[in-house]
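In what follows, a single structure is set out as structure tokens and then discussed.
For this view, one protein chain was removed and the others were kept in their places.
A, B and C label the chains in the order they appear, each numbered from 1.
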Amino acid sequence: MEPHPITGMYNGKFGIWLFLASEVMLFGALFSTYILLRVGAPEGTWPQHGADILNVPLAAFNTVVLIGSSVTMVMAWAYLKMKRIGMGQLFLAATFLLAGTFLVVKYFEYTEKFHHYAVFLNARMAVEGYEGQVTTISGHLAADSPALTRASNTGAYQAPEFVILEPDPPKGGGDHPPVVRIDGAQIKRLSDFGPRHSTFLATYFTMTGLHGLHIVGGMIVIGYFLATGSRFASHNLDKYANRIECTGLYWHFVDLVWIFLFPVLYLL
Amino acid sequence: MSDHAHSHGDHDLPFWKKYVFSVDHKVIGVQYALTALVFLFFGFSLMMIMRWQLAYPGRPIPLIGAMLSGTLAADGVLVGDGYNILGAMHGTIMVFLGIVPLAVGGFGNFVLPLQIGAPDMAFPRLNMASYWVFFVGGVIMIGSMFTKTSGAGSGWTMYPPLAVTAAYGETIWLVGMVFLITSSLLGSVNFIVTTIQLRARGLSFFRLPFFVWAQLVTAFLLLLAFPPLEAAAALQLMDRVVGTSFFMPEGLVLSTVHLSHLSGGGNPVLWQHLFWFLAHPEVYVLILPGMGIIAEVIANNTRKPLWGYKSLVYSVIFLGFMSFIVWAHHMFMTGMGTTLSTFFQATTMIISVPSVIILTCLIISLYGAAIRFTVPMLFALAFLPMFAIGGLTGLPLGLTASDIQLHDTYYVIGHFHYVVAPGTIFAMFAGIYYWFPKATGRKMSDWLGKLHFWPSFIFINAVFMPMFFQGMAGVLRRQYDQTEQLAGAASHGLTLMSSWGAWLLALAQIPFIVNFFWSIWKGQRVSDNPWHATTLEWAAPSPPPHGNFPAVPVVYSGPYEYSVPGVSEDFCPQNVALEA
Amino acid sequence: MPPDLHYGRWSPPDFSLHGHNIDQLIDVVHVFMLALFIPWGLFFLYCLLKYRQKPGQSAQYNPVKAKISKYAEIGVAVVEVFLLVGLSMPVWAQYKNDPPAEDERYTVRVIAQQFQWNAHYAGADGVFGKTDASLITELNPIGLMEEQDPHAADDIVTINDIHLPVGRPIYMRLTSLDVIHSFFIPTMRVKQDVIPGMEVPIWFEIDAWALSDDIRGNMTAATPIEKASWYKLRHHIFAEDVVTGDGEVMAAAGDHLGESYKAGTERIAELREAGVKELVMQPRHPLQVVCAQLCGNSHFKMAAQLITHDEAGFAAWQAAQKQAVEFEDF
Partner (left out) sequence: MSHHEMSVEDVRKHVRVYLLVLAALMVLTAVTVGVFYLHLPIAAAVLVALAVASVKGTLVACYFMHLISERGLVFWILGLIAIFFAALMFLPVLTDMDSAGV
């Protein structure tokens, strides 16, 4: 499979580039959704920085991990080009592990959100430890707070007769305010910090979720080549190197998307 | 060169590998075509049921009324939800399960590799995958009709919040849509790589048959326009399944119930932008392959080169490009101000010019020709005025001021049906009659073909022409009972005409179905090149074996070298060097 | 007086000040379309007849020098520019730009929901009462804060009847409670999508003479009994009493043919047997507001009646409404 004079690429590589082109449009649509929703967000419904809600250090760590995986990926290809299959497979394995690390970190990020609750109140009320009156209180459910139930038709949490909340420290630091008991009648809406919480978190979960799926997809392919690679390489090294190059192109793109997701979702 | 083409031995394959899970582009093409034709007929039948409700509102549907399920009909009478479901499914099926798979998956797969002298598509396994993903997606989508709580009934455009608050079938519809999009993406990558990298030696870009150009542009449209819809579908799924508010603003009240469980903050118009960003290019996905087929058939049956081949090519490329920046002309009524509307009116007017050029080139090609009125040619010729009507009636809709009165009326229905029904679908028929001998080695009956053409031509106009007048009178689309409104009641006579036209049109398809199956086994055997055509597909045996060409062809001339002066035959195949 | 007041012709009658511009554009565009299509079609037919294949005569290989195509395309482009810049944009600008001044316009809110049009009038004080989604009930469809907001006291809310004064600009603030609807008055050349979560204003002026009662009279038409169909006349009422030869009153003025196809068809049969030759009828409500955007299973039923008054009539109507409200208080 010689590269074609017009594109300078063999079929597989050209195909991957085209596929990536469509991926650009896919994530492009999501980014423009993000901008649109943020610009049009009603007063106070969108956090000033993603960091007010999200965990920047973890994400920064993940950025490093993913960039690292990109390098190991391209290294794998380089060693195959140097006809050193063993090293190639080794770097491939490293890529696989780094990808796994990324997902594990993301898992912890997600679960943290699902155990963190926000109570949206019908009317402003004063809460000890916060200055002025607030319309929402966020925090963790106390052990003696009644178990939450979801409405069958909407899947949203039903307002219980009361909740006992351990509020977060007020914005700008300070220590944990005392536990508050909120009456069901005062509650307009109760949600964990999952996608239902707000359009910001909805966007966050959709974009990072889709990106996560891309990581999983990549891991499946890489895993496949880890398993079959050395046999494949032994009878057609060039072709195998090309397959790895194509996988790499996809993998670098996934990295590239994250390079934009990180500042946009977490830092701005 | 494709690394599969030569590799597998073909004829000793077991049946299921050869005809079911085949990687041969021709088999896959035929699979696409047959599946699409079945879907097309199904979608057509749904419309015939709707036409009954429109013609005789509130009266039991004869024959099948009793068979329809609870969500569709009550004691034989179609119900409002049922009408909406049929409407939404008719649109969806015709566009996503009918025409696109037939035009791109069917004709593209079968003809394109042959026309560029390739042994197969660049990625045969990917090709098979895209067919089966399409098939599953289609089944899921049709399945959405038969859910207990009622199917997807918010129009094929699925505008939220209606679509988000609607019944469960909507979710299945979206899932099906994701499958279809994935299939088209796989397909389009395959087409582009094949066209650019697998062309036979000597087949430079300006020697490509126009059909190949049309397919190439179409593939780019699919590749770049579908992802935004995929994103939009994902967002709507989130809204429906996870309970997010991408398209749901604050403070919605549904039949006096305040939806306070939603976070709000979404924007319903966002969906329309993402949807039409796909759906306008999609319109050209529907029409360009058709134009390609028409060009082939006209060149072959006028026995002369296409007039202005290069301007045809440039026009089709320009069309493809422009189709990405006209989408908001579907949204003039959403409260758009003067600045934007001006931009989109302008682009809309601009995009009409290449269409005019294409049409003009095709018709000037008739001048000084030696026209053979074969069955494919009849359909091709009928395409020209029908498409012209469809195109022209787009003008008052593309101008905001006249759109105020015509938007969402039957005028719109008439307009785009003239483009896709007597337009694209006639082109599809032309293609079927034209390439049938290549696929089977037998010719379809001329007599039955003409018996198919003439009634179809008359009745399809009887269906759609009245719609323009109804639209003018202010009859709105997607009305379960038009006579509920003064305008609809006043023009009920035209409604009757459309309906009867539709049912007779269905009868007119019987000769085609008979002809099709009869000819597969009993049709008259013909040579490899029965139409005396020039393009490469006719250089291959009929039906072409796995790997297509006995010897890899080399191209010496342009695609339409007909009636070359001083040549004994009136055609010079591309793979034959001109005797100079 | 109006020229031709009938539905179902080329386009419905028009009672708005800006409407004729839109109609004119539509007509011009169609003339242009014909001017393009007819010669083009003639050339097409000419080729089909002249150039059918004949034995021993081959097609001409060299392309014809067809300057005509270039001219045609340039011509098309020029006309389109004219349609766009010369006609469409000015009309659209007039329709969209510079809303009428506060003091001369009459402002009304229209709140759409599945499947009805709620109209909200400010009442005597000219100030709209606040609304709150959580207060919405069958009786209070827009959630007007009757107790909480003093301005709400004299507000008027009507369902599927929209009362408007003629002869001065109407400024309409459109919004929706649930899904996307589209506010369309075929006889006013007014159309605007109604989108939840946003309030879109439109404005137009109704011809001073276009009072719904007069229009009803002018729309009176006679249908030969054998041509009469319930589907066509289901929204009509008899213009005058229908009296048979022997003085028996078959139908009084204001009657209609019946609610259902069955009833209506039987009624028509009766009248025919009684020797009635033609049905002289007029639409019960000549001006309709309809929903142009699919909004659910009863979308087709979502229609309101537009009732137009002169200033005096409008004032009287408002007063009457206020009365009604007060009576409720007792």
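Throughout what follows, a contact is a pair of C-beta atoms (placed from the backbone, for glycine too) under 8 Å apart; a residue touches a chain by one contact, two chains touch by 3 or more.
This one's a predicted model, so the numbers in the text were calculated from it and none came from an experiment.
J.: Among the options B:257, B:340, B:458 or B:510, which residue touches the chain absent from this view?
T.: Answering carefully, the residue with contact to the hidden chain is B:340.
J.: Just one of A:189, A:211 or A:252 touches the chain that is missing; which is it?
T.: A:252
J.: Of B:270, B:285 or B:430, which residue touches the hidden chain?
T.: B:270
J.: For chain B, which residues lie in contact with the unshown chain of the complex?
T.: 196, 220, 224, 228, 267, 269-270, 273-274, 277, 324-325, 328, 334-340
J.: May I ask you to list the residues on chain A that touch the chain which is not drawn?
T.: Given the touch definition above, chain A has residues 2-3, 6-10, 14, 17-18, 21, 24-25, 28-29, 31-32, 35-36, 39-40, 49, 51, 56, 60, 63-64, 67-68, 70-71, 73-75, 78, 81-83, 238, 241, 245, 248-249, 252-253, 255-256, 259-260, 262-264, 267-268 touching the missing chain.
The working rule: only the chains that are shown with their structure count from here on.
J.: If you connect every pair of chains that touch, what shape comes out? Choose line, ring, star, complete or other.
T.: Contact pattern: an open line, chains touching in sequence.
J.: As a quick test, compute the distance in whole Å between the mean CA positions of chain B and chain C.
T.: 34
J.: Based only on mean CA positions, could you tell me how far chain A sits from chain C in angstrom?
T.: 50
J.: Which residues of chain A are in contact with two or more other chains?
T.: None at all.
J.: Among the residues of chain C, which are close enough to touch at least two other chains?
T.: Correct list: empty.
J.: For chain C, which residues are in contact with chain B within the complex?
T.: 6-12, 21-23, 25-26, 29-30, 32-33, 36-37, 40-41, 43-44, 47-48, 51-54, 57-61, 63-64, 66, 69, 72-73, 76-77, 80-81, 83-84, 87-89, 91-93, 95-97, 113-114, 133-134, 136-138, 141, 143, 177-180, 182, 184, 186, 189-193, 195-198, 200, 229, 231-235, 260-261, 283, 286, 288, 290, 292-301, 303
J.: Which of the residues in chain B end up touching chain A in this complex?
T.: Listed in rising order, the residues are 1-3, 122-123, 126, 185, 188-190, 192-193, 196-198, 223-228, 230-232, 234-235, 238, 242-246, 250, 260-267, 270, 274, 277.
J.: Using the touch definition up top, name the residues of chain B that touch chain C in the complex.
T.: 57-59, 79-81, 84, 153-155, 159, 161-162, 165, 249-256, 258, 260, 264, 266-269, 302-305, 307-308, 333-335, 337-338, 341-342, 345-346, 349, 352-353, 356-357, 360-361, 363-364, 366-373, 381, 384-385, 388-389, 392-393, 395-396, 399-402, 404-409, 469, 472-474, 476-487, 489-493, 562-565, 570
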